[in-house]
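Have a look at this one before I ask anything.
All protein chains but one are shown in place.
Chains here go by letter, A and B, matching the order in which they are written, and residues are numbered from 1 within each.
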Amino acid sequence: MSVTDRQARAYIDSQAADMRVNVELETDEGMTLNLGPQHPATHGTLRVIAKLDGEQVVWADVAPGYMHRGYEKLCEVRTYPQVTTLVNRIDWLGSFANEVPFILAAEQLMDIEAPPRATYIRTILFEMARVANIVLFLGDLGVQLGAVTPAFYAFRDREHVLDQIESVTGGRFHPNFDRIGGLKDDLPKGWIADTKAVMERMRGFCDEIEDLLFGNEIFEARTRGVGVIPADVALSYGLTGANARASGIDWDLRRDTKVGLAHDDVDWRVWTHPDGDSFARCWVRLQETREATKIVDQLCDKLPGGPIMAKVPRIIKVPAGEAYVTTENPLGEMGYYVVSKGDLGPFRVKIRTASFSNVSVLPWMLKGVYVPDIITILASLYFILGDIDR
Amino acid sequence: MGKVPAPKVPGLVKGLGVTLKTMVKTTFPARGLKTLIPAPSKGAVTVQYPHEKETPANRSRGVIALKEENCTVCMLCARSCPDWCIYIEGHKDTAPPRRPGGKPRTVSKLDRFDIDYALCMYCGICVEVCPFDAMFWSPEYEYSELRLADLLHDKERLGEWMQAVPDFEAYESGSDQKPRKVPR
Partner (left out) sequence: MIATTAPLVLAELAWWMQTSLRSIAVLLAVLLPAGTFVYVFLFKMMSFMQSRLGPMEAGPYGSLQLLAEVGKFIQKEDIIPWRADRRLFAFAPYIVIASVFLVYLVVPFGPDAWFVDFNVGIFWVLAVSSVSVIGILVAGWSSANKYSLLGGLRAAGQLIAYELPMVLAVVGVVIQAGTLNMQGIVAAQADGEIFGWSGIGNPFIITQAIGFLIFLIAMQAELTQTPFDMPVAESELVSGYMTEYSGLRFLLFFIGEFASAGAFSAVAATLFLGGWSVPFLDNGADWMNVVGPVVLLAKMMFVAFLVFWVRFTYPRFREDQLQQLAWKILIPLSLVNILATMALKVAF
């Protein structure tokens, strides 16, 4: 009996499909799996190339750059207020926190200080950005590990923080509120009381997440001992923020450097954890959120009166010079190196972002882990693509 | 690599309790299980748009309104826009002198003032920079169009948005600023 063309082709295709899989599985290095750039687990368009032996990773590498928007080039042709607008969008979840180091660097070049009321409100909004960012991390952590419900609780409660930011600045996600010399506008009536109520609610959310996720034995089994980063490796790869503190490094820029924020006037503590595994990273962030709500409460109580803007000329020309200011942003250490030639806008802005360095530890860390652990590690390292690629 | 979870039940049970509690709170918002009045529409935190709408904050950046009488065609807003989405054209005209026997004055007349909302970043630099109180924010946000070109709002439409501009709110205690007035 003769075989039709179609049947012959179908047979050849099925043999070829089998061969392809067999060849891949039988090579020494194993099957190459591309996680990304489109993938539900990576927070955006990050590509992780992994060579697998069964379910274990033999070799991994990170290929960022799919979201590069050319920030540093854009900043060369914009004025200072325009750069402030653009810079909101680097770490888009904790957006006010992006403006702060840039404005502080410009203020350093102009040698002016914002009045105390402006400094306090700047710090309040800075910590609220931290709360908004990390609350979303806690919700997303559940989703990466398979629990869908914490994400909804996170978005539900984060909405209140965003409402408070909107009632002050006019924008939920992109406040564009910091100005050289102070802030754009003052607080509306009733904001302090509302914010304290919202912070109380966020503490309630932290307790709920602790019951729902952190106390869960399955969560502990998935995260304890997974992705351990010893302190020396963390330092050598330049990990900052909660990732470093979870490996036991006691380093927090809010306490250890003098910048124009009001953290010295409040009573707060730095949270560290000795383990350095994924559970430690998530746990440290949970505690930091609680701490941030307490900082906001204390600052709201102590808010001084006075002007919201220092005496600056209408058209601001920042004198020539260079300044580098880093702050403890929600994702880690973020810094702006501003070079000015006396113009309306900066000559060059170099942006040091936390996620770029945080992600560099992945090739070292992903050797020998299982595929589900890749996701746990990516989730617990917590990066935002806008922060990596700018 | 992974430890078997020891048979210590409480953590797992607590998690179940959290979700059950939320479900009960959503289904029976009025006094929970004591009086079983199911009202999930009130218990849910979501808003069924477009049947119900939330009111945005007073300062919310929805759309920009233009008070044409105050505009002197100084072009500061067009220059300060990061996206260059404001298109302004004007011409100089002569106006009669203020006092009889004086020199005729030159005034600028606004021919064209368009804002392209397809490009606008809603940053507010133009509103902030205007020295003559000609631009204001309005929380109005429902102006989606079917065609991209319709997102270019011209002078008349921007003037109509002035009706949606709310008054400035009072400031928090401790502030030494007084709220400005919106020219109506």
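We adopt the following convention: a contact is a pair of C-beta atoms (placed from the backbone, for glycine too) under 8 Å apart; a residue touches a chain by one contact, two chains touch by 3 or more.
The shown structure was predicted, so the numbers you read here are calculated from the model rather than taken from an experiment.
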Per the whole complex, from A:147, A:229, A:262 or A:384 the residue touching the absent chain is A:147
Given the full complex, what residues of chain A touch the hidden partner chain?
10, 13-14, 16-17, 20-21, 31, 33, 39-41, 55, 142-149, 152-153, 156, 212-213, 216, 218-219, 221-222, 370-375
In the full complex, which bits of chain B touch the chain not displayed? Write them out.
1-5, 7, 12, 15-16, 18-20, 22-23, 25-27, 40-41, 43-46, 48
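As a convention for this text, only the chains that are shown with their structure count from here on.
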Suppose each chain is reduced to the average of its Cα coordinates; what separation in Å results between chain A and chain B?
26
Over in the complex, which chain A residues touch chain B? Could you list them?
78-79, 81-82, 85-86, 117, 149, 153, 156, 159, 163, 166-171, 174, 176, 184-192, 208, 211-213, 215-218, 220-222, 224-225, 303-308, 370, 373
Complex contact set, residues of chain B against chain A:
1-6, 8, 10-12, 14-15, 17-19, 22, 45, 56-61, 80, 82, 121-125, 128-129, 137, 169-177
